[in-house]
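All remarks here apply to the structure that follows.
With one protein chain withheld, the remaining protein chains of the complex are depicted in position.
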Amino acid sequence: MLAPSILFLGMFTYFPMVSVVWDSLFSNGGLGKAPEFVGLENYWKLAQDDVFIKTFVNNIIYAVGTIVPSIILALLFALLLRSSSRFNSIVRSILFFPTLIPLVAAAGLWIFIFLPSIGLLDFYLAKLGARSVNWLGDPDIALYALMVLTVWKNAGYFMLFFLAGLQGIPEDSLEAALLEGASPWQRLRYVILPLLKPTTSFVLVIAFIFSITQVDHLIVLTEGGPANSTNLLLYYIFQNAHEFNNTATAAAATVISLVLLLSVSIFNIRILERGTHYES
Amino acid sequence: MKNILKKPMIATALAMGLLGVVSGAEAQTKIDFYFPAGVQGPVARNMQELVSQFNESQDEIEVVAAYTGNYTQTKTKAQAAIAAGAPPALALMSANLTLELVLDEQIVSIEGLLEAENQDRDTFLSDFWPALHKNAIVNDTLYAIPFQNSTPLLYINAEHFREVGLDPENPPSTWDELLDAAQKLTQRDGDEVTRYGIVLPQSSSYLSWVFQAFVMANGGDFFNADTGAEVYFDSAETTDALTFYRALAYEHNVMPQSITDSKQVSTFFISGKASMMILSTGAMGFVRDNAPFDYQVGFVPGNVRNAVPIGGGSVVIFKGQEPEKLAAAWTFAKWLTDAPQLGFWSRATGYFAPRQSSYEIEEMQEFLAENPDASTAVQQLPYAQPWLATYKTIAVRTALEDELQQVIAGQKTVEEGLADAQAKAEEILQPYVDTLQ
Partner (left out) sequence: MNRKPHIFSMLAMTLLCVVAFLWAAPFLWMFVASIRPEGFGGLRMASIWPDFSPTLDNFALAFKSANFALYYFNTFLMAAGILLVQMVTIMLAGYAFARLEFPFKNTIFYAFLIQLMLVPPILIVPNLSTLVMLHLNDSLLGVMAPYFASAFGVFLMRQSFKSIPKDFEDAAIIDGCSWYQLIWYVLLPLSRPTLVAFAIVSVVFHWNEFLWPLMVITSPEKQVLTVGLASFTLGAEGASEWGLIAAGTVLVSAPLLIVFVAFQRQFVNSFVSSGIK
């Protein structure tokens, strides 16, 4: 029964994992030369490549700066919108809309939103008396501008998971807390949050994966610029593999992001597993 | 031969049979043609129109035109298709990528195709503007046919010029005049700039192209156009050019102190948020259709000389396809780069036509009479030089642009940025330099 899954996992997950590790030990071919075995040299070069280091740091900032706010917002939305009144279901839909459109399409809209002076954001900010800002053109701001887009895109999605998680909380434990005179904050802190732990770690895993594997908006909005200030790991890999013809570097960078994804996520999955065992 | 001639009946039958088989089994050769839209406007629609015109004109070949984004993405897509063993028949490629396509052994020599038809290269090329030749020739062999070409141009808002007492008929032609005009045109509200004197495109590819114009205007060489193995990013001419460029934003405050991509640049200009911009000739069609005001175009201002890089795209034909597809690709390439088609394309987009004979066609002359600005690019051609083309052009260009952006955004000094750009570029070029020795 596992055979079909294992077949496809083998072809498109395990085999590529091994092959990319293998490729990362060879040099680039080209100019009439075949790739040669170079050991860990590609990794050594990465460690010295300031673009890679910048990209790596950017990705950490981007991950923290998108995961934390979107999870907090998602939880907040879910708590406020858990009962299904007409008003709530409309608001829920609106918050969920961004999830339904492609990231490239969202990015296309946000090019215009971020346009200095004339764009949606500056046009209305100017009415409030604010100065025009070149959101994507200032290396100090651009990454944060992208993070806003990402939070807008994902918070509604994560909200759905929290709504599902809240549904799973037995009414009697909430009532019991109420009877004991717990304030809303106490209920949240001591009853709801602990019971939402599995949901939270699940959402964390997904949000983390998103922060590393989704770069469509970079392609449309910034191409990693200005001056690599918005470059992220996967886009760096994409550029090296497909634009610079630098497959050796791309392979080594892929291995590094694999290790990153696996280590952080395995840690989370353990929490998740524990959570679900506890439930059943 | 003799035998067949002796038996005409059989020969005819045989020939007809063969023809029947040929036309029955493969009525048409279907070929893929990748094209980018380097500039704004209905480029994709015009290209589809051109291609369907070709498809309807004959029965043997069906060209499927695939719109592949910008120049870099077109290269990426072609690269992926080649790696997958299914290259497109032909593509419209950024003119400065010919060298590396040849080094990677991905395109066929146009010269070979010409020779097979007993044409010689120099006769074929003689109709194309001389400035275009170098970016199409590698190792003294022709590999690409220029299709849409451009140079950077200075666009000015004539109404703003008149408003501040400048003469729009005489756009700034030197750096001093440019700075002077930009200062007069800039409007401020307190210390906030509400209208910029000038905006320059600073997104990838565009940035280095326009910057090359500044360097060359300053007397610099930028790169070794003969080998593609050397760049001169830290030369005195380059340093001075970047110092002037940067001062526009920081010392004189007539240009934004952040990175403006080409979409922002043209949007700024069209909406009156900026009074001058330097963009491709290819953007002229868009400006003509959308500017709600009087505009003028002029040469890119010179400093010690007038000089601009050539830009645009050329048709290249890929290796590794079946003979009949190759033949079809060649037939289509010849048609596409014929004078009337190049003329049509020039009128539709704003690019200048690479063939001189396109300008002798009546429609073209009428068009120029109505739109005198369209001839500015052609008048600027005597000052045009090859575009940055090296081994791994995109990587070299990106290394430079990363540093330029840091300088423009105020994160590095001019000298630091250019020294780093030079070092990175040399590292990328090293494997190629090694093969030359």
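A and B are the chain letters, set down in written order, and residue numbers restart from 1 in every chain.
Heads up, the rule we're going with is that contacts are C-beta pairs under 8 Å (C-beta built on N, C-alpha and C of every residue); 3 or more make two chains touch, one makes a residue touch a chain.
Since the structure is predicted, the reported quantities are computational estimates derived from the model, not experimental observations.
A.B. asks: Can you work out which residue in A:70, A:134, A:228 or A:254 touches the chain that's missing from view?
C.D. replies: The one listed residue touching the chain not shown is A:254.
A.B. asks: Any idea which of A:40, A:60, A:105 or A:130 touches the chain not displayed?
C.D. replies: A:105
A.B. asks: Given that one chain is not shown, which residue among B:220, B:256, B:282 or B:309 touches it?
C.D. replies: Of the candidates B:220, B:256, B:282 or B:309, B:282 is in touch with the missing chain.
A.B. asks: Can you list where subunit B touches the absent chain?
C.D. replies: For subunit B, the residues touching the absent chain are 32, 36-45, 64-70, 73, 77, 80-81, 83-86, 88, 206, 262-263, 265-267, 269-273, 279-280, 282-283, 286-287, 290, 292.
A.B. asks: Considering the entire assembly, which residues of subunit A contact the chain that has been omitted?
C.D. replies: Subunit A touches the missing chain through residues 1-2, 4-9, 11-17, 19-20, 23, 77, 80-81, 84, 87, 89-113, 115, 118-120, 122-124, 152, 156, 160-161, 163-165, 167-168, 184, 198-199, 202, 205, 209, 212-216, 219-220, 234, 237-238, 241-242, 247, 250-251, 254, 257-258, 261-262, 265-266, 269, 276, 279-280.
Criterion: only the chains that are shown with their structure count from here on.
A.B. asks: Using the average of all C-alpha atoms in each chain as its centre, how far is it in Å between subunit A and subunit B?
C.D. replies: 37
A.B. asks: Name, in rising order, each residue of subunit A that touches subunit B in their complex.
C.D. replies: Where subunit A meets subunit B, its residues are 28, 30-32, 51, 111, 115-118, 131-132, 134, 136-140, 223, 225-228, 239, 242-246.
A.B. asks: Inside the complex, what are the residues of subunit B that reach subunit A?
C.D. replies: So the residues of subunit B touching subunit A come out as 72, 75-76, 79-80, 103-104, 192, 202-204, 256, 258-261, 263-264, 267-268, 271, 273, 391-392, 394-395, 398, 401-403, 405-406, 408-409, 411, 431-432, 435.
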